[in-house]
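Every protein chain except one is present and positioned as in the full complex.
Right, chain A next:
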């Protein structure tokens, strides 16, 4: 099967004298490299210039809140079960009286950790979640010096209450 029209038939026939001189081939090579001097560079100047991710990009997770600012997650543990890398740790707690404005269901996650070193960004947690609580976003998990810093706790994952701090996941929601 031919994938491009640039493939060349290889053979191990003896080289002719002019081929063994190598110089024409070298000149050809020099011509190719020189022509590249004037081509547009493919570099993206990263910190200043960020390349747009595709709609299906799966980056760092977010734990969503509902319209009233309550956490969606009910600590059912389905995401942790679905996770093939076993990256998610959840400790559930019961919602007390007067906490209704914080948590949407009677049960909530007191601890919600994702080990970003284990996570393979497969997105199965997002698929498993029945409460629309966890989504993968277009944010990139930042680098760190310590392994411990890669365990993202709830405060790193839950989005802000304020509307402007919310994270847009509409691109990922489309097919649901």
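Methods note: a residue touches a chain if its C-beta (ideal position, glycine included) is under 8 Å from a C-beta of that chain, and two chains touch if they have at least 3 such contacts; residues count from 1.
Just so it is clear, contacts and distances are computed from a predicted model.
A.B. asks: One chain isn't displayed here; going by UniProt, is it "L-serine dehydratase", "Dihydroorotase", "ABC transporter substrate-binding protein" or "NADH-quinone oxidoreductase subunit H"?
C.D. replies: "NADH-quinone oxidoreductase subunit H"
A.B. asks: Of the residues listed, A:15, A:30, A:55 or A:91, which one is in contact with the missing chain?
C.D. replies: A:30
A.B. asks: Per the definition of touch given earlier, which of A:8, A:39 or A:147 contacts the omitted chain?
C.D. replies: Only one listed residue reaches the unshown chain, and that is A:39.
A.B. asks: Hey, which chain A residues sit against the chain that's not shown?
C.D. replies: Residues 26, 29-30, 32-34, 36-37, 39-43, 45 of chain A touch the chain that is not shown.
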